[in-house]
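Incomplete set of chains, arranged as in the complex.
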């Protein structure tokens, strides 16, 4: 279980760092600006979670998260010059990071003994705030707040984890893997078929 | 007194959540994006205050704040489809949230034993940072930093509370109510008559 979560964690760090560099590429940032954006995107969600819960920020104890984000940033920086990077790749990588971080965040907060409500809120925050900060820094409207079922997918994944755990009938690894797949499937389906939740609009327009 | 502050707190949560949904409506966000923005707007000021003061974040202990923000978000989401919502309503609701949260924040920090300077700074922060985060996330220049006497109203309200309390002659409830009314009156007057504090401009233009 520990090991599964650790792998998911590494996947999340790598794919979010990669999306940070893609966003930096769109804005023609320089190497170190891109690496900063990679690190902030990869660690922003977990950092916000740990600061709000008032527990030690995860990368202070274990700096390999920062190193992996930074090295991924440098490699991606040169990679995108020489490879054809389809624009949708940003969305797919972001969806993978979202799925693993929502689940890791929810799981971590449940294990700290918080209520399901708090676990779901903090799980959604863990999964979404890295990308949110990336989009704000790059001057874009955050993906989180746009219409393509982003917050919805995160919420569904976190709720799946809480419900399956509460049922007590599913082994831990299966619970975690299912919640990741649910989040990823909903988000990718929304991207593929341009699905959207109801859109906010004004009656007087 | 407790009860008065609690009512103000609920008013603040509800009106700020509503402004979050109005901002989401302007950007055609989806339902869950709008609910996220409602919750962030309603809780952002108090969350920043508690994190800086290093005390437990208020909604971790008592999740009914989150529920009220989320439910207000959902109801507002459907309400704005069927009602004519005048555009100035965002400003008026925001002014009410500003007034109650500035006063609650200042009061809370004074009761923790901090100095008047810190209480005023943290009160202004409590009242303004939820709306600030809302505006940043929605891609607007924050109301706080624009010219319509926003920070000024917050500062006046926090200072009123500190001064009336220090005088020792006014009962607690009257102090709190007066400070709320001062903030609200200044902000609404500025909106009504387009008042502004001196504007920053460059000599060489």
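Each chain carries a letter (A and B) given by its place in the written order, and its residues are counted from 1.
Everything below uses one rule, namely that contacts are C-beta pairs under 8 Å (C-beta built on N, C-alpha and C of every residue); 3 or more make two chains touch, one makes a residue touch a chain.
Quick caveat, the model's predicted, so the values are computed rather than measured.
**Q** Which copy number describes the whole complex, given 2 displayed chains of the same sequence?
**A** 3
Just so it is clear, only the chains that are shown with their structure count from here on.
**Q** With a Cα-based fit, what is the angle in degrees between subunit A and its identical partner subunit B, given to the nearest 5?
**A** Result for this pair is 120 degrees.
**Q** Using CA atom averages as chain centres, what separation in Å is found between subunit A and subunit B?
**A** Centres of subunit A and subunit B (C-alpha means) sit 29 Å apart.
**Q** So in the complex, which bits of subunit B are touching subunit A?
**A** Interface residues on subunit B, with respect to subunit A: 21, 24-25, 27-37, 39, 47, 51, 54, 56-57, 60, 63, 66-67, 77, 80-85, 136-139.
**Q** If we count contacts the way the header does, which residues on subunit A are in touch with subunit B in the complex?
**A** The contact residues of subunit A facing subunit B are 51-54, 114-115, 117-118, 121, 124, 128, 132, 136, 141-142, 144-152, 155, 196-204.
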